[in-house]
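Note that this complex is displayed minus one protein chain, with the remaining chains in position.
Going by the order they are written in, the chains are A, B and C; count residues from 1 in each one.
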Amino acid sequence: MTADTLPTTAPFTGLLPAQLRQVLSDRPAPGSTISLGRLPDGEELLRLYRMMVVGRAVEDAATAMAKQGLMAVYPAARGQEACQIGAAAALRRSDWLFPTYRDSIAVISRGADPADVLGGPLGRRHLGYDPYEQRTAPLCTPLATHAPHAVGFAHAARHHGDGTIALVLLGEGATSEGDFHAACTFAAAHQAPVVFLVQNNGYAISTPAHLQSAAPSFAHKGIGYGIPAERVDGNDVLAVLMTTRAAVERARAGAGPALVEAVTYRIGPHTNSDDSTRYRTAAEADPWKQKDPLDRYAAYLHDHGLLTPATTQDAACTAEAEVRKLRLHAQETFVPDPAEITAHVYTQPPGHLLAQTARLALEEDSDG
Amino acid sequence: MTADTLPTTAPFTGLLPAQLRQVLSDRPAPGSTISLGRLPDGEELLRLYRMMVVGRAVEDAATAMAKQGLMAVYPAARGQEACQIGAAAALRRSDWLFPTYRDSIAVISRGADPADVLGGPLGRRHLGYDPYEQRTAPLCTPLATHAPHAVGFAHAARHHGDGTIALVLLGEGATSEGDFHAACTFAAAHQAPVVFLVQNNGYAISTPAHLQSAAPSFAHKGIGYGIPAERVDGNDVLAVLMTTRAAVERARAGAGPALVEAVTYRIGPHTNSDDSTRYRTAAEADPWKQKDPLDRYAAYLHDHGLLTPATTQDAACTAEAEVRKLRLHAQETFVPDPAEITAHVYTQPPGHLLAQTARLALEEDSDG
Amino acid sequence: MASLAGALNQALRDAMADDGRVITFGLDVGTNGGVFRVTDGLAATFGPKRCFDTPLSESGIVGCAVGMAMNGLLPVVEIQFDAFAYPAFEQITSHVAKMRNRTSGRVTLPLVIRIPYGGGIGAVEHHSDSSEAYYTHTPGLTVATPSTVADAYSLLREAIDHPDPVIFLEPKRLYWHKDDTPLPRRTGPFGQAAIRRPGRTATLIAYGPTVNVALQAAAQGTAAGWDLEVIDLRTLVPLDEHTLTGSIHRTGRAVVVHEAPGFGGYGAELAARLTEACFYHLQAPIGRVTGLDAPYPPPLLEEYHLPNVNRVLHAVHSLLQYA
Partner (left out) sequence: MASLAGALNQALRDAMADDGRVITFGLDVGTNGGVFRVTDGLAATFGPKRCFDTPLSESGIVGCAVGMAMNGLLPVVEIQFDAFAYPAFEQITSHVAKMRNRTSGRVTLPLVIRIPYGGGIGAVEHHSDSSEAYYTHTPGLTVATPSTVADAYSLLREAIDHPDPVIFLEPKRLYWHKDDTPLPRRTGPFGQAAIRRPGRTATLIAYGPTVNVALQAAAQGTAAGWDLEVIDLRTLVPLDEHTLTGSIHRTGRAVVVHEAPGFGGYGAELAARLTEACFYHLQAPIGRVTGLDAPYPPPLLEEYHLPNVNRVLHAVHSLLQYA
């Protein structure tokens, strides 16, 4: 696609998606921000950069830690940093994010501690952060099931009239699940202020996107619900941010839900226990590596005179510090407390569970 | 819509539906068959007429019988005869139909005995006909769940290479269920020879279609799966037949699944135990009564010199005979056999079920 | 005279009047007032923000309720019939039941899923399932089921007040059952079974639709000189073991009566648990009178499937052959 074929219409004005939206160059000539609205200011641009550098570092560290056995498993988002950081940045602090297992760094970019966000993979608890504190729902594993939650949450927000928006992240594979369908149907029928961001990273484990759907694009799924949709270059953090922000703000203005397909690529395997050489060639990733979201964004900042040695240094240091903290946390001895297994099932546990908990405590006593 | 705005493109050539397709007039000037292909011949036209007359009579008799307590419940399709008869007529004898609880007369029009087809409502068995004999799946109640069955069936047909097509009937309400989504996704991904016919009769029980979906039409749901779709006047038996046949034959030719939305109206309540005055005015039905599918078709046949007193007489007599047989069947004394409850659960019942069946037989003996 | 459906309606109405956070939605619950009329008039009284219809997806209904409960509302959703909760099964098991636990108690879900259940109304297939065992086996769920008009009101109010999610099973064949209990009235908290009839010969344990069957059996049992105790569980989770073991200590014999298939049914848990708790007191194994281990039959066969007075009396008779 060349610059002159870029969409010239404002986003979400029709039911069919426009062509792929880009801001950053993936070619020598710079891209175009046509009709996506005002660019973020310099400070926000640099904050995004720092978040992406931190995100990349956390991704790589977590993958290494999973290989070392310090984590149960890690589903890395290497190559998807622009989707994750760009999408989360489109939210106000008061808005809510509904992420999947792959969206750790989106959550981290909202301010949560990496050690908390990786609580699940670290194996000590199901979820490490407080959803209300982070205004972020639990990282969700059963595919697409968090999408109706976001719709209900947004519906309630509209009920309260508090202007909160819910942003759902999900993979292109998850769009095939019934709950994606339910979520879109309800969102549109009740005009809930919710935005669905589909990260099309090319694969659902080993299954390529073209086996997932025969639609012209994942954005084309919007029209069947009456939800306006856009496609965006998912390795272009500014396009993701600006398109998602357009969606978020139109929802806030009462215009209802929107769908964004961010086209990207999962550079690594599905998780550290997946062997992607079984189903794709290494060469397939090459063009995507050329479009590395971090490199492209750095080039953009550089072209605009924003990337000074100081900012680069600052980002690298923050990243290093976060990774160090994370590693230290993972290496701390963990003293498991079996009572945690039954402690949170009910507010008031039923008798049979209390009896079981008591037996468990006895067991611990006799062991200890 | 006036005749000159009628679609001029062949059906299923694009991913977006054309405008409403019609053949029969719903105004003084006759409609247009533009690009739907060749009209059925005179014999088929009259067969359709007879089926519609029989269908209407069975609908009305069944509703009356349900009110008299001769049936558990009856979900009438009055006003939807054109959808039901037209759609079923698009199939070859070797093709399979996957109907819902509301599609009794579609099944009857394939040759099944009304008393068998109404076996469920009559309360004696879950299903009265042999699916393999009628090449018709059981009438399905859990909404949209039969749609994946049809896709799997069609997939298997393609596997066998036997040219069989599966046609799914479902209501517009059922399109919101996850299984509709799964069925469309699988059908398109595997290019299964299956056709989805959505009877948009305006309501899902009391819920109007516009609360069900915010899409421009139910046909617009096709594009999100990469399934070409068409909208058709559901009270126009020829438009339903010809559009569905186009879909069926293109599937047979290997072009994959298609979606048809037939726009119609449920003239009566949801079932005899529903009170539709709670949620809609009687006046709302008036324009639809003007578009009665039977009247419109009779007018067409009359205009084309096909409706002789003999043919009218013949249809009326067939209908009367069918209704008489049905009533007689319903009034026959039914001697329930409790052993039927456990007889068909397994090919080889497990021990605990055999023991239960034995106890049941003892009970019967001691009672009898 | 209120019917059970009327009592449920009044419970919803009172809860909605008392607390603006209570909302109710589902299929046909708005204008139409629900297919069993349990939400009759609520949309008119409280407006479409508080009582409304949804698109036709049970997973959407339950999934949205989860999000709403996370965001300050108290959703009470209606599933139209028992078997139509199955499309929402993943939401129920993986989220409704687990949310509190997986967030270490940080996110609680105060929501109620109302499900008309059971048979006896001559309905066609998929409209008469007794699916309680799926829910009672799922940790994190609280499961209540009323058998009286007073309990219908009171248990539903308790369910709405409850901090955790409640599966509220409404015995549909009792919807039109009336009595002259004055409402509103609270009958006791979750986890408290009710001894509907005291007795010494044996204990009949029932809930929801089978409580009346047990009571009728007890009444007829007097002819044989039996004095049968009838316990109505009211909530299946939490289970009132105290009342049950107390009763068995007195009677030495017990029969569980439920409509669901027996194999792996809730009665199995009762039998296993109470046998363990009362081993020395039991004169006979705990009997189970249940629906057959078959899909719910067509209307004209349902009477052969459902537990009835004869089968209950037969079970008591069998137990009395021991010792």
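As a convention for this text, a residue touches a chain if its C-beta (ideal position, glycine included) is under 8 Å from a C-beta of that chain, and two chains touch if they have at least 3 such contacts.
As the structure is a computational prediction, the values presented were derived from the model and not from experiment.
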In the full complex, displayed partners of the excluded chain: A, B, C
Residue of B:His181, B:Arg266 or B:Lys291 in touch with the missing chain, whole complex considered: B:His181
From A:Leu45, A:Ile85 or A:Ala174, residue that would touch the chain that is not displayed: A:Ala174
From C:Ala202, C:Ala294 or C:Leu313, residue that would touch the chain that is not displayed: C:Ala294
Chain not shown, touching residues in chain B: 125-127, 130-132, 137-138, 142, 145, 147-157, 159-160, 164, 166, 178-179, 181-183, 185-186, 189-190, 340, 343-348, 350-353
Sites on chain A contacted by the missing partner chain, in the whole complex: 72-73, 101, 120-121, 123-126, 141-143, 173-174, 176-179, 204-207, 211-213, 274, 278-279, 334, 336, 338, 340-342, 345, 352-353, 356, 360, 363
Touch residues of chain C, complete complex, unshown partner: 83, 86-87, 89-90, 93-94, 97-98, 101-102, 125-126, 133-134, 136-137, 139-140, 237, 260-261, 263-269, 271-273, 275-276, 279, 284-288, 292-295, 322
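Here is the rule we go by: only the chains that are shown with their structure count from here on.
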For chain B paired with chain C, centre-to-centre distance based on mean C-alpha positions, whole Å: 36
Touching two or more other chains - residue numbers and ranges from chain C: 55, 57, 59-60, 87
Where chain A touches two or more other chains, by residue: 178-179, 181-182, 185, 189
